[in-house]
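Note that this complex is displayed minus one protein chain, with the remaining chains in position.
For chain A:
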């Protein structure tokens, strides 16, 4: 593949601030076209065959931006995509300013002596609603955690303004199985990051069930997945 690689994005990122390094990508903060921007760079994995690596990385980059647009179209907040560089696999996204992760928010509420259960319940219900809306659009997030949901200030009406981020493992699927696994992954992450929140997660699922048109099949699948784990096939 004699593709001309643009060095423009790597050059910019060398001067940018590294926020996070994951297994898939590095996340930077930079200014782009005059706006505060988050740049997600998928780096090559040397242990994979280069052709396969290129293909997988490209596909994930494409899936990520597609899912973001699909969510936004349905009225679910997700960062605006400013620019995609398919040669260096960089996505330039709107920085969600004045926000904290739902994870940090829950932790800080739990820390307060005067436990505000009603506030947590409201938040859990809102998360359930958003996820229901997302699944109704057939977007499966693939990596649902409370760190991948941002809380952007509380609107005047007292409603939580939630922004979904990191669609790196997302895909489009209408199968209740995939959505069930999506919720199962969240359940695992939720209960392990926030101890003693079983009742709270129940509230989240309840609100999901009430908001989604196709929830009954998904919840049924979730019960199945809980018994067997997230992998369906036992081969290998």
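FYI, a residue touches a chain if its C-beta (ideal position, glycine included) is under 8 Å from a C-beta of that chain, and two chains touch if they have at least 3 such contacts; residues count from 1.
Everything that follows uses one rule, which is that contacts and distances are computed from a predicted model.
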Candidate names "EKC/KEOPS complex subunit TPRKB", "Exosome complex component RRP46", "Proteasome subunit beta" or "Ribosomal RNA-processing protein 42"; UniProt protein name, chain not shown: "EKC/KEOPS complex subunit TPRKB"
Chain not shown: contacting residue from A:30, A:56, A:191 or A:217: A:30
Chain not shown: contacting residue from A:56, A:84, A:191 or A:217: A:84
Hidden-chain contact residue, picked from the options A:19, A:69, A:172 or A:199: A:69
Missing-partner contacts on chain A, residue numbers: 3-6, 8-9, 11-12, 30-35, 62, 65-66, 68-69, 72-77, 80-85, 87, 92, 94
